[in-house]
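We show some of the complex, not the whole, and keep each chain where it was.
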Amino acid sequence: MSAVPADLVPVAEAVSCSAICDAMMRLHGHRAHVTDLVSPVPDRWLLGPAVTMQFLPLRADLLDTARHDFSPMLDAAVAGTDPEGAVLVVSSWGHPDQPVAGGKKLSRLRNLGLAGLVADARLRDFEEVVDLGIGAWCRGETVRQGGHEIMPWAAGVPVAVGGVTVVPGDWVYADRSGAVVIPEGDLRAVLEEAAAIEERDAAAVARMAQEDARR
Amino acid sequence: MSAVPADLVPVAEAVSCSAICDAMMRLHGHRAHVTDLVSPVPDRWLLGPAVTMQFLPLRADLLDTARHDFSPMLDAAVAGTDPEGAVLVVSSWGHPDQPVAGGKKLSRLRNLGLAGLVADARLRDFEEVVDLGIGAWCRGETVRQGGHEIMPWAAGVPVAVGGVTVVPGDWVYADRSGAVVIPEGDLRAVLEEAAAIEERDAAAVARMAQEDARR
């Protein structure tokens, strides 16, 4: 079940990521979009409130395996929130080629009802993700297990992904053309403006077709 | 309608980009090919005479919005030529991650009858490009509007794309394996030599199959 207010679901389905980004740019000057995300199921788009997880380079001397593992960190990320329809945002802190999760770990996202995840790192087991039914956007696939260079360090904190800061509660939209991060209170305004932009753009395209035909 | 001479259309349809590149290399020593282009419709190949557009890093103090916008610059690029079947070649002058056009702007290429475009920059609205029926090859998709870092500066001038100089009138071929730039007067010679190369290669493959079978 989506965390998006019911009346906004059809709006979100109708607008493009570009229109959402345009609408955001009219409200905010900061970079809000992420490009070059890949997915095992690129047709599965995402919109949900962010829950966050942050990795750091491995320090065995600081590692508490009861906390610094994907599963307990996921529990910490969703603690005190409704995980239904949420989007896990995972920051590798600058290690885009490291794996952060595979099919086994990601199955818990499905179990908890999350819509999916956006990670600036790699995932394993793209094929299994297809069956999990979640959306998954990342920096690529890998086959080696994680845990060798980075460790899950904190949850529920502000993180950076693809040059954009995400705080828990921000709305995260992702589809095959890109991702956009929307401040918690701005979802309605952004989606409605995006719909208006789409309408105006379609009218402009029609008008330009007539103008060019007259040449 | 294609700008390619009618008797060369079936030749162009039959030969591969590799064969065209091989044929070019027998006539010219300079680099003539571009790799790593992506497209919203990778099966839509292109062959047409180049019209050119060049971007520069944004300088608001030099900007004349009546000229330095995609639409008037496109008009300038096709001025004095028959746009039917032409290929717009867009050079970002070294900003491959910046957007140069989206669905609205690109609709004018369809209106004017261009075959499509090749750009060393990003495009927005890949999905809309599918419906426009044009070929579009670029460095990737993005969702943020352009105009923040680069500006359309000149049209009808020699430009560089992917390490290859293109002058207006050059023939530009692009398909999913790559692109090749052919000097205006060499199209027939290159396509016919490409067809001959394909024929000789097929014969060589057949001969090698027999030789190996004899081992």
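Letters A and B name the chains as they come in the text, with residue numbers starting at 1 for each one.
The rule is simple: contacts are C-beta pairs under 8 Å (C-beta built on N, C-alpha and C of every residue); 3 or more make two chains touch, one makes a residue touch a chain.
The structure presented is a predicted model; accordingly, all values stated were derived computationally and were not measured.
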* Hey, this file places 2 copies; any idea how many the whole complex holds? -> 6
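The rule is short, and it goes like this: only the chains that are shown with their structure count from here on.
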* Structure fact -> Rounded to the nearest Å, the gap separating the Cα centres of chain A and chain B is 33
* To do: Would you mind writing out the residues of chain A in touch with chain B in their complex?
  => 16-18, 20-22, 25, 31, 33, 35-36, 176-178, 180, 201, 204-205, 208-209, 211-213, 215
* chain B residues touching chain A - in the complex, by the definition given at the top -> 71, 97, 102-104, 107-108, 110-112, 122, 124-127, 140-145
